[in-house]
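The structure's right below; bear with me while I get my questions together.
Below, a portion of the complex is reproduced, with chain positions unchanged.
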Amino acid sequence: MSNPFFKNHGPLKISEIIKSLNINVAEAYKDKEIYDIKDLTSSEHNDITFFHSKKYKDVAKRTKASFCLTTNNLKYELPKNCFALVVENVLVSTSKITSLFYPDAINDGFDKTAKDISDTEFNIKVNFGQNVLIGDNVSIGENCKIGHNTIIEKNVTIGDNCSLGSNNIVRNTLIKNNVRILDNCVIGKHGFGFFPIKNNNLRYPHIGVVLIEDNCEIGCGTTIDRGSMSNTIIGKNTYLDNQIHVAHNVKIGENTIIAGQVGIAGSSIIGNNVKIGGQAGISGHLKIGNNVEIGGGSGVIKDVPDNTKVMGYPAKNIKEFLRNNK
Amino acid sequence: MSNPFFKNHGPLKISEIIKSLNINVAEAYKDKEIYDIKDLTSSEHNDITFFHSKKYKDVAKRTKASFCLTTNNLKYELPKNCFALVVENVLVSTSKITSLFYPDAINDGFDKTAKDISDTEFNIKVNFGQNVLIGDNVSIGENCKIGHNTIIEKNVTIGDNCSLGSNNIVRNTLIKNNVRILDNCVIGKHGFGFFPIKNNNLRYPHIGVVLIEDNCEIGCGTTIDRGSMSNTIIGKNTYLDNQIHVAHNVKIGENTIIAGQVGIAGSSIIGNNVKIGGQAGISGHLKIGNNVEIGGGSGVIKDVPDNTKVMGYPAKNIKEFLRNNK
């Protein structure tokens, strides 16, 4: 997993791990130590993984993981090196196990480690306003400005020549060089991802980060959630206007321009040189190609190929939209 | 009225009350004391009420109020115990009289009583960040966290095991147990309710509160306005994502999930186990049933019955929406 910030509490004994799942493993395995939880492809020997849908059958056959949360039907697809742990709900179980390895990534309380910047090493190096707070494990490059009341919580890396305005909250975020973040933004909080359970939903950990590449600008009141298993990425020289919401795991390309009040739902991928008009919404898990233009107010509910202009709700070819609405 | 927070400045003499309305009552009544202003149904003896539309004729006939703001046409419907005060505009007059009883509920200036939490009784009990302010008449349960720069203004009750993030502003709000409010939210401000009057609109008091039940989560940058005559309610285990707006008097049920940038206009009622996709909007005074799913980007302008999936603008049955938009 790609997170440089969240402490992995492993190795954990498999006996500890399965305690929360109400299942058993053979006595011989019980003291075996597991180092991490990863997806089927990136798991190594001594990791645990999960396999919940037939469509991952081919990668499941080749996983290097030592254990795998799965179902009775799917377990026959796993290779010999991988011991199947059959559970009722694979994703809920995965969430529980991830929480054991990364307990700090579930709920985002405020950062108690944050203290006044005047009392930190950044006192001289950074040009800062009143009441700026800095948490643990923060690094800030040369020639940076941080405005009044802004809180750089723990686990933030800021490059050179960056300007953060006032009233921002940033955590679990990598900011490259020459980035401008205006005011009132919240960047790096966990996403809106959880399992709906009656009376008490189950949150799963978000162990990804937000990565903001060189020369980006982020407008006022914008929220960018960190990824759950992968990162949320804003590509080079991409500009976001005010009051935009970028959900967890979204990846936005380079030189892209996004106008005010746009919302991008979880895990969607936006290409390079894309222009998105104000208030447009993009559903989750979509792929928007390069050089795409999306008209203001559009609701995009399916993939958009490269070099296309779309508009409408649901968004369709812009010529068709305009012809239908003369 | 349901508000535990706003001080009722009554009893007021009826002569004082009618001064602002340019009307008269018989000399004999002038010193009569009025204790409160309520709707037709909940008024008691010695209260004043209001009656502005024929559709309330049946409840008007049975009101226990001693006085009633009404029109020349409607006054004949009132019972003998209730003295009619005929005015030109019943709702504007009602607003003026409510303002006499509840002058503190009209305009929300900042809370001057708020002081640093270190100087309050919560200094030890609460786990708090830098620059946290607490107003008068606040109570906070066991095991709560309050983040940096958050302002708990006057008239707030918080239960046990609650976590408030940073930069929030809360007032006139009841928060039950195990509630998480992330960052940058404004909760409990008066709603967008006023009488449009040329050059100088007339605001009426908002004497309701916001009630957030157990196990809720409220995302970053969300605004929840308090009710005008009733309360704004978020039911148990309901999760709101970032940048959502919940207007005054809205009631949301239990186990409901609302994605980013959704807006719910005043006085609408949302059922239990409802799922609302990102950027959807719900008009005012609607009733959305239980187990409803509303697609992202939808504009809902009429009631939605239980167990229905809708999408589109205006929202219709989702199958129809998808069929029409192949």
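A few remarks follow.
Lettered A and B in written order, each chain numbered from 1.
Methods note: a residue touches a chain if its C-beta (ideal position, glycine included) is under 8 Å from a C-beta of that chain, and two chains touch if they have at least 3 such contacts.
Model, not experiment: these values are computed from the prediction.
Each chain in view is the same protein; 2 are placed here, and the whole complex, as held in this structure file, contains 3 copies.
Definition applied: only the chains that are shown with their structure count from here on.
Centre-to-centre separation of subunit A and subunit B, using mean CA positions: 35 Å.
Across the complex, subunit B is touched by residues 107-112, 114-116, 131, 133, 149, 151, 167, 169, 184, 186, 189, 192, 194, 196, 198-201, 221, 223, 225, 243, 245, 247, 261, 263, 265, 279, 281, 283, 299, 301, 313-314, 316 of subunit A. The residues of subunit B lying in touch with subunit A in their complex are 127, 129-131, 145-149, 163-167, 180, 182-184, 215, 217, 219-221, 236-237, 239, 241-243, 254-255, 257, 259-261, 277-279, 296-297, 312-313, 325.
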